[in-house]
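Let's look at chain A:
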Amino acid sequence: MTTLFYLAGAIAVISTFAVIVQTNIVHALLYLILSLLSVAVVFYVLGAPFAAVLEAIVYAGAIMVLFLFVIMMLNLGQHTREQERGWLAARVFVAPAIMAAILLGQLLNVIGQLSHDVEVTRVGVFEVSALLFGPYVLAVELASILLLAGLVAAYHLAKK
Partner candidate 1 sequence: METIPIEHGLILAGILFALGLIGVLTRRNIVFVLMSLEIMLNASGLAFIVAAARWGHAEGQVMFLIILTLAAAEVAVGLGLIIQMFRKYQTVDINVLSEMKG
Partner candidate 2 sequence: MILVILIALLFAGGVLAWMSERVNPNLPRSIALATVLLDLLIMLTLLGSGDSGQWIASLEASWIPRFGISFYLAVDGLSLLLILLTAFLGIIAIGSAWDEITERAGFFYFNLLWTLAGVVGVFTALDLFLFFFFWEVMLIPMYFIIAIWGHENKNYAAMKFFIFTQVTGMLMLVSILVLAYFHYVQAGVFSFNYHDLLNVSFTSRVEMWVMLGFFIAFATKLPSVPIHSWLPDAHSQAPTAGSVILAGILLKTGAYGLIRFAVPLFPAASMEFAPIAMTLAAISILYCAKVAFAQHDIKRLIAYTSVSHMGFVTLGVYAWNEQALQGAVMTMLAHGLSAAALFMLAGGLQHRIHTRSMPDMGGFWAKVPRMAIVALFFSVAALGMPGLGNFIGEFLALLGAFQANIWLTVVSAFGLIFASVYSLWVIQKVFQGEYNSSKFDDSHLSDLSRREMLYFGAMMIGLVWMGMYPQSFLDLSAGTLSGLLSATADAAVAVAEVAQ
């Protein structure tokens, strides 16, 4: 399982890196899906099968399909690719990369102070559901309202 964890993690990092340097938007989207799926594997390894399933269905499935629709709708084809090449000069990466590196360094610094090996215990749908519809029912309600608001807003915005 540990091997799987590191493997999936490596795939996630590589594919994510591919996302941010891709010029072809559809390829990028596919890399993103790959990244999400590998994160789903990580979830599974960490004993959260429910989250892994949702990650695969909702993220990699539904949300990415939305992206795909939009990309198709906007007809971002070949000329976008050239445009992207023009925009993606190495120098624009410098400042963000330094910033991100510092941030990461800091995170690592903090995280590095932890050292705890976990015995992975499976926390299944039941426990999660018990919590969701128990003490966190308000959060569920809020999430549903949020989704409703997102729905209405998306409908309104995308309307001509």
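In the analysis below, a residue touches a chain if its C-beta (ideal position, glycine included) is under 8 Å from a C-beta of that chain, and two chains touch if they have at least 3 such contacts; residues count from 1.
How were these picked? Simply put, all candidates are chains of the complex that A comes from, given by their letters.
Owing to the predicted nature of the structure, the values given are computational and were not obtained by experimental measurement.
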item	value
Identity of the candidate that touches chain A (this complex; choices 1 or 2)	1
Residues on chain A engaged by candidate 1 in the complex (per definition of touch)	1-2, 5-6, 9, 12-13, 16-17, 19-20, 25, 28-29, 32, 35-36, 39, 42-43, 45-48, 50-51, 54-55, 58-59, 62-63, 66-67, 70-71, 73-74, 76, 80, 83-84, 87-88, 92-93, 95-97, 99-101, 103-104, 107-108, 111-112, 114-121, 123, 127-128, 130-132, 136, 139, 142-144, 146-147, 149-151, 153-158, 160
